[in-house]
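Structure first, commentary second.
With one protein chain removed, the remaining protein chains of the complex are shown where they sit.
Naming follows writing order (A, B and C), and every chain is counted from residue 1.
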Amino acid sequence: MDALKALKQFSRNPMGVVGAIMLSVIVATGVFAPILAPYDPYARVEVTDPAKEILAPPDEEHILGRDDAGKDVFSQLIFGVRVSLIVGFAASIMSMFIGATVGILAGYYGGRVETLLMRLVDFLLVIPNLPLMLVIITIMGRGILNMILVIGLLGWTWMARLVRSQVISVKERQFVLRARSIGASHFRIIIRHILPQVVPIIISQAVLDIAVAILTESSLAFLGLGDPTLVSWGTMLNYAFARAISRQAWWFLLPPGFAIVLVSVSLVLIGNALEEIVNPKLRTHHLFDPRKMVAAVVGVGVPLRVEEMME
Amino acid sequence: METQPILQVQDLYKYFPLPRDILRYLARKPARYVKAVDGVHFTVSKGEILALVGESGSGKTTVGMNVLGLQKPTRGRITFAGYNVAEWAEGLGPSLGVERLENSGIDLARMSRRERIMALRERALMIFQDPYESLNVRQKVYEIVAEPLVIHRITQSREELEELVRSALETCGLVPAEHFWHRYPTELSGGQRQRVAIAGALVLNPTLIVADEPVSMLDVSIRAEILSLLLSIRQEQGVTILYTTHDLATAGYFTDRMAVMYLGRIVELGPTRDVLLSPLHPYTKALISVIPTPNPAQRNKRVILHGEIPNPTDVPQGCRFHPRCPIATDDCLKLDPQLRELTPKHEVACIHA
Amino acid sequence: MAILEVRNLSVEYLTEDGVPLRAVEDVNFCLEEGGSLGLVGESGCGKTTVMLGLLRMLPQEGRIVSGQVLLEGQDLLQIGEAKMRKVRWKKMSMVFQGAMNALNPVRTIESQIVEALRIHDIVGGASEARQRAGELLEMVGISATRGREHPHQYSGGMKQRAIIAMALACEPHILIADEPTTALDVMIQAQILELLERLKEELKLSLLLVTHDLGLVAEVCDDVLVMYGGRVAEIARSSAIFNDPVHPYTQRLLQAFPDVKAPDTPLVSIPGSPPRLDALPPGCRFEPRCHLREDICAQRIPPSIAVNNSHLAACHLVGRES
Partner (left out) sequence: MGRRNYMIRSVGFAIVTLALVIVFNFLLFRIMPGDPISILIHNPRMTRESRERIREDFGLDKPVWLDVERLKAGDVGGAFDTQFTAYVRNLSRGNLGVSFHTRRDVAELLRERVGRTVMLLLGGEVVAAVFGIAFGLLAAWRRGSWLDTTILLWALFSWALPTFFLGIILLLLARGHLPMGGVVTPGLTPKDGLVYYLDVGKHLVLPTVTEAVVVTGQYILIMRSSVMEVLSEDYIMAAKAKGLNTLQIMRDHALKNAMLPMVTIFALTLGIMVGGAIQVETVFSWPGIGRLMFEAVSKRDYPVLQGAFLLLAVSVVLANLVADLLYSVLDPRVQDK
């Protein structure tokens, strides 16, 4: 399956397209944050009218109101995109590389290498992640770099398992044996013959991993472990929950939460669409009442490709 | 035909250890083995086509893999072009007296392990059963055929590379080559894919080709084409072919000699015509009798063997075929028959033959 | 008397782009009561589609465009799904291609046979059903006690036997066997074939054998239907097909089929490859590969022409020379 065909298939999945559009808007927001944000998110706004409270609901000056420190919520929200995306992408790229490498090495070489690597994976998999991250960040100190490292270094286990199982099935295939029989080195076999087969799966999993990383970052920040020098949605919620919930300051509480949901939903929609393309088993099944087919006639389900039918 | 042996397989054994059960391990019981190949020898002359026929589990494919040095024999010696393949592939250094690969002037003794493996891979190649599986669908036809040339650094020039690929493709009947080489395997029919696979081996000018069931996945109407392609390659380039198959009928059409395998052993070996028309071993006889023929008038008596091929971890004592043999006697339980020449060049491993 | 008659059956598949592709077109045949018909053709010729169509078990993308499937006079394409379920297995059962996968890996063999019995109310109690399942297994040469095992404990040949036992559980009138021996070794193939032939006689089954293996058909079938590119090429008594084939495709196919007992006969191949469904030739489907083609072959789809009252061939050249 070449990239063009995959793109065509992707464009047929409405959920995936919606997700992709959402994500592009979000990324653009992050890139142009300084232009889009009306105020400095780190600076408290002078409250000129003494009749107004510092923690104020939306008005014409502040479309999402002010927080209890007098900062513009909307501007914080816009700058929060950056932390989420940076942590999400950086951590998931890290875990993608670690996971894919471990998965490929374990799957391809088998034997002791595999046993050792997969035991490590299983070990990390059963250790509850969030508590572990909590402990590590508490000890190492808060900061965006530590956040990325912790999420990236602990979040590659699924990727490794997925890639390994895929590599195992690919390496049993005849074209790999053929490559060996014409004298291809292990390196060449891995790069030229195995990697192209597993890249689609790696990508679809990596997209989901970005969402996981973003969710994890927000949870940790909410629990008070966010970078104290940066505006992040999780940190906003941490403050809001501590100080604003009793005062029903919904404008402070809801926007960052929905922003997180928006980002992760967009990624999940994309990831799900990719997975449907990658896993052909999700396409056919035998339970179907033929009379319904006659009734529906066109456009139901995911039809077969011509080559599949010929076989 | 010239009878200069190019490939000699002597006393080949290939045992695969079964994954060790923890309890057995703790109890220090010996590891168990799948005896895939259990004492095989044969010789192939230069330019000859030998069929290795047998049912699944007979060990025919394993023999092929060992011949190519893709697996290491448990015991025994495979000599290809004067060199011990197992040591060659493993890089353990040359054995036997022959120091030079014939006509090539290559001194194997001076090569590194990797170089030795490459020298073997360049000369002995494999064609696989399933052209849908043996080609990487993400490579274009050109890349598939050119890959061996690139790996073996046959040429540096683009033009020469193109020329070699073109000639290999056209030899294999994909004319004009330009029409095919920008395509992906999925855009080709089964027969065309198998031609691509053959071209991908031929491009290196191999001395030996191991063809593992090259037509069994193809439609009947295109099998003959592929078989005659293999024949013409032998004719024109003097390639030696080891054809492993379960299909006696296709083997009958284009091989010179035939070795019938059962449970890791050769039970009958002889000129193809002789083996098919006057089989000596009861297993061969039964096998030939049950192959369906497209001729209702010819429905002759089938000799159906009951049961299935025994598990290769527990090979029967004596003659390995005796539990299913229609003519077995008490002697068969005791004696493990070896191949003996009954009629000229026609060998059989049965005490009753 | 015909127990099963198929008239003008056409089946289409829908591609991703919503384009319908004709996989089977205008197929007609009869299966005589107690007879055996071989449905032969190469991959992609539509034989499996025909078989799935008979049972109304086409995949989601497929639909029957037209035709009738008359089982003992009743059109199966007109009845409701609930009634159709009663037809499946009870009247027409099938032995699948790739026995390995047709058994549920997490259930015992016995329970899967019992299931068939109970769905169709063949037996009353559970113990009676198990008893019967045991008998069925014994009938195909598997000891009844092994019914408690799971499929992975069986060898390939045994799985295929178990499936045959399961197929015969409800004493069907018609047995459809789709490549029943393809994945098996020659000797096991022969065993299964022998079993099928024996059971066919004993149980007075009508057999529809779907296969690519002409040899198999020659051994087993009274009548043969040769399909090519979704259409019937030739249909006749077995002896006529093998001794006096009329259609050029049948002729060539027979010559391409190696005979182990005659290794000296030259092997013929048919140039080119079977047509793709999305690029069917406008005239005769075989025209591009035919050694006898004429201008008309590329223009018009040939009608079925009777060679004699039991022999039909869809070729413009039939009856020309004589």
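What we mean here is this: contacts are C-beta pairs under 8 Å (C-beta built on N, C-alpha and C of every residue); 3 or more make two chains touch, one makes a residue touch a chain.
Predicted model only: the values in this text are computed from it and were never measured.
**Q** Touching the left-out chain: which of A:L7, A:A43, A:A69 or A:L132?
**A** Touching the chain that is not displayed is residue A:L132.
**Q** In the full complex, which of C:A102, C:M139, C:I164 or C:L225 touches the chain missing from this view?
**A** C:A102
**Q** Touching the missing chain, which residues of chain A?
**A** Touching the missing chain: residues 15, 119, 122-123, 125-132, 134-136, 138-141, 211, 215, 218-219, 222-225, 237, 241, 245, 248, 250, 253-254, 257, 260-261, 264-265, 267-269, 272, 279, 281-287, 289, 300-302.
**Q** Touching the absent chain: which residues on chain C qualify?
**A** Counting over the whole complex, chain C touches the hidden chain at residues 55, 57, 82, 85-90, 93-94, 96, 98, 101-107, 115-116, 119-120, 150, 152-153, 163, 166.
The working rule: only the chains that are shown with their structure count from here on.
**Q** At what distance in angstrom does the C-alpha mean of chain C lie from that of chain B?
**A** For chain B versus chain C, the centre distance works out to 33 Å.
**Q** For chain C, which residues are shared contacts with two or more other chains?
**A** Residues 43 of chain C touch two or more partner chains.
**Q** Give the residues of chain A touching no fewer than two other chains, as numbers and ranges.
**A** 311
**Q** Across the complex, what residues on chain A touch chain B?
**A** Per the touch definition, chain A meets chain B at residues 1-2, 173-175, 177-185, 188, 192-193, 196-197, 307, 311.
**Q** Can you list the residues on chain B that touch chain A in the complex?
**A** Interface residues on chain B, with respect to chain A: 68, 70, 117-118, 121-122, 125-126, 128-130, 132-136, 138-139, 147-148, 151-152, 184, 186, 197, 200-201, 204.
**Q** List the residues on chain B that touch chain C in their complex, please.
**A** It comes out as residues 55-56, 189-192, 219-225, 227-228, 246-250, 252-253, 272-273, 276-277, 286-288, 290-299, 302, 304-306, 308-309.
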